[in-house]
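Excluded from the complex is one protein chain; the other protein chains are retained at their positions.
Let's turn to chain A:
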């Protein structure tokens, strides 16, 4: 059975017209019959076609159909032609309105329906819309009933129908097909046709929808690119980490060999300065003390220096983040901007340790220079060019720091200075100045 949709405007116009009428009314209904084939695919059946027929009532027109013995095919044709000249093919039914009567088809209505179906040759789809009206005895309540009938088994049977109400907001899903409430006015249809090309592409799809889809695809591609680049960067980082670990192990082995070969060399045990600073300095101090203890009997100036170094390192480890003993004023410049001071304050702890570390590192470097080894040379070169190295490869500087425990503090400082270098050029300048100052005044070192 076909689904019937009645236009809301048709319904309201008919109701108003009938309320204002003086007697019973008869008229024709215009609309369209559409057939939609729905092919659904499910797990059990690959092809399941269902045919849906929809009859839409879009307009109406009063018409005088003869209710008498002159009710013949010719008279009906004449009545239809008078009212609907060239719209006969759009006739989908007829209606009748009568007051104070039962909502059942009467004898004449059945006859007219049959004659109309034969005349228009649409037996199955012909609709009959019956309106009745009643009012209460006190004329306070007025009731309008309407029923839609269709011929079935030689009888007029009531069929379900839906009145299209545009104000109905109960729908929670999008309409996949036309609601069947469009106007059939040629002017309105012309406007729709004119703007359709702008809104709909050649395949019948909305333009904006395809553009949004394209943008979505581009965003997806860009995201995939970013994922690839991140993946690449992670791969490179892992390769570099492996390389660093290898180099560290090589250096470790070299240091061990060297210790085994030359135990008198005053090179403190290397400690991984990147991990624990105090532990490193403590170990260094311990080593230095040991060495100093070993050479204590000689009371050589070298031994005295070692003892002093040990005391200094011990003080560094115990005092922690105390202010450096070095006179800052000697280092401080009047032209330093505030930002430098602020950065210096922010890294005060680092610079304090760096200053003390610088003394020690200088001492160690002097001692090392006496014992020239390739690794140490490399270490020194690294320290000298720590600035450059720090800028380019901060990992290598940390690696160099790990190799030479004597310069742990210095390397730590350089590392921190390198960090500050990366963050702030002023700090870098300060640290470089500090290093420069330290280098420039080795003889003014109060420690020695």
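To be clear about the criterion, contacts are C-beta pairs under 8 Å (C-beta built on N, C-alpha and C of every residue); 3 or more make two chains touch, one makes a residue touch a chain; residues count from 1.
Basically, contacts and distances are computed from a predicted model.
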The complex's invisible chain, by UniProt name, from "WD repeat containing, antisense to TP73", "BRISC and BRCA1-A complex member 2", "Histidine-containing phosphotransfer protein" or "Rab proteins geranylgeranyltransferase component A": "BRISC and BRCA1-A complex member 2"
Of A:78, A:155 or A:196, the residue in touch with the unshown chain: A:155
Contact residue for the chain not shown (choose from A:106, A:125 or A:165): A:106
Chain not shown, touching residues in chain A: 19, 21-24, 67-69, 98-102, 104-111, 135, 139, 142, 154-157
